[in-house]
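Here the complex is missing one protein chain, while the rest keep their positions.
Entry: chain A
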Amino acid sequence: MQHVEKHPILSVESLRKVYGAGAGAVEAIGNLDFTVARNELICIVGPSGAGKTTFLRCLSGLLAPTSGQVVLEGKKVEGPPEGMAVVLQEYSRSLYPWMTVYDNVELPLKAKGLPAGERRTAVTEALGAVGLSSSTKAYPWQLSGGMQQRVAIARAIAYRPKILVMDEPFAAVDAQTRAELEDLVRDLWQRLGVTVLFVTHDIDESVYLGQRVLVLSSAPTFIMEEVRIGLPDERDQLSTRALPEFARLRTQVYELIQQAKLVTYRTERPVAGEAVSHSV
């Protein structure tokens, strides 16, 4: 059903990040090598302390890697790329409290130089898509956590990114809201045809959402294993999670993560060979 394209939308090539230098240097990312195909929904999961934050900052052009590169649509990422929108875990800090919901969603479109009419359409559509048409004039802090994260998602999709990067977006909302938002992401992904890279520490979430799950090791990070998720495209919280295949996959990912925690201690620096053999 899916096949690896010749020209992936995103490729991460021998990415490595070391903080500091000399004896005090800390290697956060050992070696990351993978590609993401157009319209794919890929999940990245790892044990806590897997250098996910560092990896995402490199990916989104906020932090320069020590070596290796990130290539988005054939262009090397050297600063925040225009075709990427990022949704962070800290919705209450990434939304601007002095702006209404509408203005928050509109601001990046102004930066993009969209004319007023197009901006209005894009903002209205995006807020409609996340179910917030009636809260446009509210301030973010007047909304619940789940609704605030919906605003952040609306802001990202209104930007019309080629790739939507989500950094543990639902780690701070309650379980019921989380299930709703997971379905929202699947729904938006299918409807808008956007590529999604979803980082989480929640194993079930990664299996439920993704077409493919990359399991990271502890820092210095490399890719332990790639797991293809052979679940049907139509997923829902009850029946999909009850499938034997779902249980099998979550067990597999779980075991890999347990393994990842152990691997750290015997990981000396050159893990590159191992990582390459496991990656795409």
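By definition in this document, contacts are C-beta pairs under 8 Å (C-beta built on N, C-alpha and C of every residue); 3 or more make two chains touch, one makes a residue touch a chain; residues count from 1.
Methods note: contacts and distances are computed from a predicted model.
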| item | value |
| --- | --- |
| Chain excluded from display, named as in UniProt, from "Heme exporter protein B", "Nitrate ABC transporter permease", "Membrane protein YedE/YeeE" or "Response regulator" | "Nitrate ABC transporter permease" |
| Residue, one of A:F34, A:F55, A:Y102 or A:Y159, that touches the chain absent here | A:Y159 |
| Residue of A:E73, A:E90, A:D183 or A:D202 touching the missing chain in the full complex | A:E90 |
| Selected residue (touches chain absent from view) among A:A64, A:A111 or A:A242 | A:A111 |
| Absent-chain interface as seen on chain A, which is shown | 60-62, 80, 82, 84-86, 88, 90, 93-94, 96-99, 107-108, 110-112, 139, 141-142, 159 |
